[in-house]
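Below is one structure, written out as structure tokens; the observations come after it.
Omission of a single protein chain aside, the complex is shown with its protein chains in their original locations.
Right after this comes chain A.
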Amino acid sequence: MPEIKVTPLGAGQDVGRSCILVSIGGKNIMLDCGMHMGYNDDRRFPDFSYITQNGRLTEFLDCVIISHFHLDHCGALPYMSEMVGYDGPIYMTHPTKAICPILLEDFRKITVDKKGETNFFTSQMIKDCMKKVIPLNLHQTVQVDDELEIKAYYAGHVLGAAMVHIKVGSESVVYTGDYNMTPDRHLGAAWIDKCRPDILISESTYATTIRDSKRCRERDFLKKVHESIERGGKVLIPVFALGRAQELCILLETFWERMNLKAPIYFSTGLTEKANHYYKLFITWTNQKIRKTFVQRNMFEFKHIKAFDRSYADNPGPMVVFATPGMLHAGQSLQIFKKWAGNEKNMVIMPGYCVQGTIGHKILNGQRKLEMEGRATLDVKLQVEYMSFSAHADAKGIMQLIRMAEPRNMLLVHGEAVKMEFLKGKIEQEFSINCYMPANGETTTVTTNPSVPVDISLNLLKREMALGGTVCYGDGFLVSSEQALKELGLNEHQLRFTCRVQLQDPHSDPDTLHRIYTHLKSVLKGYTIQHLPDGTVMVESIVIKVSSSAEDPNTKVLLLSWSYQVTFLRC
């Protein structure tokens, strides 16, 4: 029986360093290659030694597919391809291909330049890695080789996020990456057709949330910013160049427009144009509304948001500043933070995860006194807020996707074990399909039962549609038995059985036969029974003859004759 094997190297009952190995129809595929933000040691990257102990991965993997540009899905890619060693194809969508190297470079800078780590991938390695990337278009069927084909579907979540359908022969797997089933401010909802995969591998970040509260969080965010501005405070939002920054910009831009607010919004320099440009150029990946109106008004050309100059930080009055980097560990965001930290009217909003050791991480943990370089300490008096804006499918959304794709089995990754357990129960109950949730390094094996495709001769098909009967099968072709014999140069072989039954009956032969005939007629209803003039009785195709024994005319010998095919009838 053919099998599909799924082994998470990361994201098995966990969030972070997504990396899932799939073996299907003799092909090995790696889905995502992320890093874990919460670790600084070896656990940061997936354990590639699971694949092979010695050396390069190229011969063990047929392809690598990256679902989207978040680092927990692509952060380990240059490490895997350049340091462990993989030269095969890497697939990702165009926006992911464009944005992923920028985030990788940012990440590299933090790790190497700031924290002084060695044995990490270099800028050149990021470039070399990206050279191995083949861009994917939505819905395009990409033939990785003669047997393996992949197809990307829109996943929402972030710009360029995709779900992938992986197919070998009649077996298939869908991997969702991160997705969102409701359209948000700049992205559309995930969609997939009824592809009936053998396994649907889904993220389950919000496995227990029934209604995604993103709208509420947005309202919360706006309220906090607004209140701060109202009382004359300054709001600092540390962000990374791409992704969340644009979403929050749209949020504030529309809010400013609606509320007719005058306080300036700044975006730290060097980023604005460039980052927003990606969104303008990939506008086809955003939601319907933005796409429809982009000629008249490009949502990523912000009217209220202006470029920041460092001198503005000292300007009196309220303002909102987006500044990089997002974890307050260096650069402009840190400089501004230092300037504003002492005033309780001000506020810093952290819209994303912060790595341990960064100032962002410290203040989120409630630390109010920070040691700065040169033994100085910084009193943190401003308000600190944390807000997650990531767009994931909630339990309802996950169920909706299952209804869309109609998988035969379900496999959960990218979530917490307890929440998965809950969702698993719900899925098994509602859809009566198996639901798996392997831990990292644990292999789930699903047995598939594919139909066997064969080619039937058209004549036969047309005939059989009307009749039904026997056909012959060889070399993957179905033909009529006559044709099969002809093509193979064989003759049909007739096999008949004749059975002698003796019975005592004083009547003449024809009379005996007639009595048998009438008897059969009364017993075997619903069968064709004929009394033929040549002195035989036929029951369907069974021939019955009567003759007298030479010695004793009262002993009749009944000859029953039937063909081999009839024996099947009797069974």
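Keep this in mind: a residue touches a chain if its C-beta (ideal position, glycine included) is under 8 Å from a C-beta of that chain, and two chains touch if they have at least 3 such contacts; residues count from 1.
The rule we apply is simple: contacts and distances are computed from a predicted model.
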* Asked: Can you pick, from "Integrator complex subunit 9", "CASP-like protein", "Cell cycle control protein" or "AP-5 complex subunit sigma-1", the UniProt name of the chain not shown?
  -> "Integrator complex subunit 9"
* Structure fact -> Among A:Leu281, A:Ala307, A:Ala439 or A:Leu524, contact with the omitted chain is made only by A:Leu281
* Given A:Asp146, A:Asp314, A:Glu373 or A:Glu492, the one touching the chain that is not displayed -> A:Glu492
* Looking beyond the chains shown, say which of A:Gly38, A:Pro89, A:Pro264 or A:Pro450 touches the absent one. => A:Pro450
* Structure fact -> Interface residues of chain A toward the undisplayed chain are 94, 97-98, 135, 137-142, 151, 274, 277-278, 280-284, 294-295, 449-458, 461, 464-465, 467-475, 477-478, 481, 484-485, 488, 490-501, 564-565, 567-569
